[in-house]
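Note that one protein chain is taken out, while the other chains of the complex remain in position.
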Amino acid sequence: MLELIVISTLNGVLYGMLLFLMASGLTVIFSMLGVLNFAHASFYMLGAFFGFQISRWFGFWPALLIAPLLAGAIGAAVERFGLRRVHKNGHVAELLFTFGLAFAIEEIVGIIWGKVPVDYRQPDILDFPAFTIFSTNYPAYKMFMLAVSVVIFIALLLALKRTRIGLIVQAALTHPHMVGHLGHNVERIFMLVFGVGTALAAVAGVIAGPSLVTQSNMAALLGPILFVVVVVGGLGSLPGAFIASLLIGLLQTFAVSINGSLASLFGPLGPDLAATWLNDIWNVTIAQIAPIMPYLLLVLILIFRPMGLLGTRET
Amino acid sequence: MTDLASSSVAPPRPTLSDRMKFYGIWILTGLVLLVLPKVFSSGGSMTTFSLVGISIIFALSYNILLGQTGMLSFGHAVYYGLGGFLAIHAINIVGFHKWPIPLPLMPLIGGVAGLFFAALIGWVMTQRSGTAFAMISLGLAELVASSALILRSFFGGEAGISANRTKLFKVFGLSFGPQIQIYYLIAAWTLIAIIAMYALTRTPLGRMCNAVRDNPERVQFVGYDPHVVRYIAFCFSGFFAGIAGALAAINFEIANSAYLGAVQSGTVLFAAYIGGIGFFIGPIVGAIFVTVLSLGLSDLTQVWQLYFGLFFIAVVLFAPGGITGLLMMHRPLVRAGMLSRMLPSYAMAALPTLALCVGLMLMIETIVHYTVNPNEDPHIQAFGIPFDAASPITWVTAAVLIVGGFLLARRAWSRVGETWDTTLTAARAKVHAL
Partner (left out) sequence: MRKTLLAAVAIALPMLGSVAAAQETVKIGYIDPLSGGGASVGEGGLKTFQYLADELNAKGGILGKKVEIVPLDNKTNPQESLIQAQKAIDAGVRYVTQGNGSSVAGALSDFITKYNERNPGKEVLYFNYAAVDPILTNDKCSFAHFRWDANSDIKMEALTNYMKDTPAIKKVYLINQDYSFGQSVRSTARAMLAKKRPDIQIVGDELHPLLKITDFAPYIAKIQASGADSVVTGNWGQDIALLLKAAADAGLKVNWYTYYAGGAGGPTAIKQAGLDHKVFQITEGFANVDHKASQDYEKAFRAKVGLSLWYPRAVNEMRMFAAAAEKAKSLDPIKVGKALEGMKFEVLDGGEGFMRADDHQFFQPIYISSFGEIKPGQFDEENTGWGWTQVAKVDTPQTIVPTTCKMDRP
């Protein structure tokens, strides 16, 4: 029992931090620009593929630096030449624009790198088990992931709350004209924020790519869960996203370890009901539906607390 | 006094010619649907028409949400799919018990199923519009799609549930085996659904939906609850989506988890938006366009999804009103008889734009050849046009077309903008002067 709890907690925290790493950029963009970026997972994927390509040429560490810069530049260009144009047509148009973008990026990546997974490896220097608990190894690379995630969280929080730039960015969101009159280029600030958000997605891509599967459909497979994190945490709240990531990580991990079902609780169904669809529901274990629990959580949160855990606005 | 006030609120009765025009359009539509299979009679075109009909109903039902009530849904396929599944189960049950219910009534069962689930889920979903609604619909769609694979006895697992539509009670000796009979069944339902949904937009409810979309606070001041209006609109939308799903189930004689999936939800969003959500006719145009494109484009090029995505981005960027929006923009000009003034500048802009598109396509196809099929013969065909992907001439042509086309198109389009402004002002002045 102790083993189960320790291991599940560890796995849950690790998974939660991975989710936060991926979703941090999304929440930054949303809190600053009010744009729900459907293509966020696509920038994550771009990061992974850039990371793969650059680490082939120069090694993993240069890739960790260059790939996010490249993806951030692309993100900034997308904002400058695309989003800014559709901004006047409202949020639905912005959302649909990023929706189309996600579609196009997936195909382009498929054309350039093919549709089968690429052989993207973690650096040798981190390829050893960091420690072993109850005969389960925890690789150093996962610890590295955890560390980066925490560093990003703290850095973002400090940058937004404590630095001058952060204050200007926050002011530009609520009072763009006032900030403009003070001599700041509001449009450039927005472009910068979008660039930083997509660069964060790319950091996640470079780091998560080797330990997950780097493939042209990875964005589509990952996309929905990131929205869950951001929405559950409260749209635009960075600490909220952090807590939501941990919550979802732990929820899912602990759910996997529970084998209970309605049948084990109330006993099996009578034979006349055994062949009906009720039997399916009756025998589903909690472990079986663990990965779709976050979606359940999303629906429940939106019904009972639409602003999310730590959000301040409803929409 | 009161008489005067109320009579001035009601619009004047349309003149006879207006009414003739109005009913004429519907009768004409019916006639076209009737003779269509006589003109194109191959099995493939029958199937295409049937699919177009289904997706018209589906896209229109979606537009009740997005276009008319301002609710962006990412999970509309849930009601489509559940309608389809219920219809398939109904066909099997009715066929098994030999009840005297003919096939043409089955879409109604799908519709009621869609209505039932929309009514069940809708109340909590429609509490808010905007992003919250979009996100709930996304989460719910994921939940339903995932459960569809887990709950095998109802959804039939991966293989889905199949049925035989010919085993039902027969009316007028129709077996509904041949595709032509299914086409007429779908065409009839499409016409009924279009008329019903059009009528819906003309009711006070339809008007209230528009008001909720534009300004929910004011709706509240007037004494209506926006939540209730959204809920009712949501139920109607679910009903028609269920009809579309049932028709699809009848057409394919199978329902499976793909009916409920994200692809289906995305396609209907594409169709409605590309067609234009601002006009009733928009989703119809969009449904025809997207269905035909997705059926045909994959024969022409391997990377049709890329073109599809780029096209969608272009629509969002340059034509937020969709295809219909673009066309309808010209109505004042047509009325004033000044459309011809725009044509020269359109022609000027069309040429470099076309060059730009061709250049881009040439580039994409060449790159695809090199990355996807590197070992094959470089004499490739895209869109039926053969060219040599290995030849430098192709590369130079592509580069020149892209760069030249882009520069010229930018200038030409800004010229179009200027001409547009002056022409529109002139046209307005002329119409007002009349």
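As written, the chains take the letters A and B, and residue 1 is the first residue of each chain.
Following the convention adopted for this analysis, a residue touches a chain if its C-beta (ideal position, glycine included) is under 8 Å from a C-beta of that chain, and two chains touch if they have at least 3 such contacts.
Quantities reported herein were computed from a predicted structural model and do not represent experimental measurements.
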Option from B:263, B:347 or B:429 whose C-beta touches the chain left out: B:263
Contact with the hidden chain (one of B:304, B:346 or B:395): B:304
Contact footprint on chain B, counting only the chain that is left out: 28-29, 32, 36, 40, 42-45, 47-49, 51-52, 146, 149-150, 152, 157-160, 162, 164, 166, 177-179, 248, 252-254, 256-259, 263, 281, 284-285, 288-289, 292, 295-296, 298-300, 302-305, 372, 375, 384
Chain A, residues in touch with the chain not shown (by the definition above): 3-4, 7-8, 11-12, 14-15, 18-19, 110, 114-119, 121, 129, 132, 134-139, 141-142, 211-213, 215-218, 220-222, 225, 252-253, 256-257, 285, 287-292
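As a convention for this text, only the chains that are shown with their structure count from here on.
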Between chain A and chain B, centroid-to-centroid distance (C-alpha), Å: 31
Touching residues (chain side chain A, partner chain B) in the complex: 36, 82, 85-86, 89, 91-93, 95-97, 99-104, 106-108, 111-112, 114, 224, 227-228, 231, 235, 275-277, 279-281, 284, 288-289, 292, 295-296, 298-299, 302-303, 306, 314-315
Residues of chain B touching chain A in the complex: 66, 72, 124, 127-132, 134-136, 138-140, 142-143, 146-147, 150-154, 266, 269, 273, 303, 305-306, 308-310, 312-313, 316-317, 320, 364, 367-368, 371-372
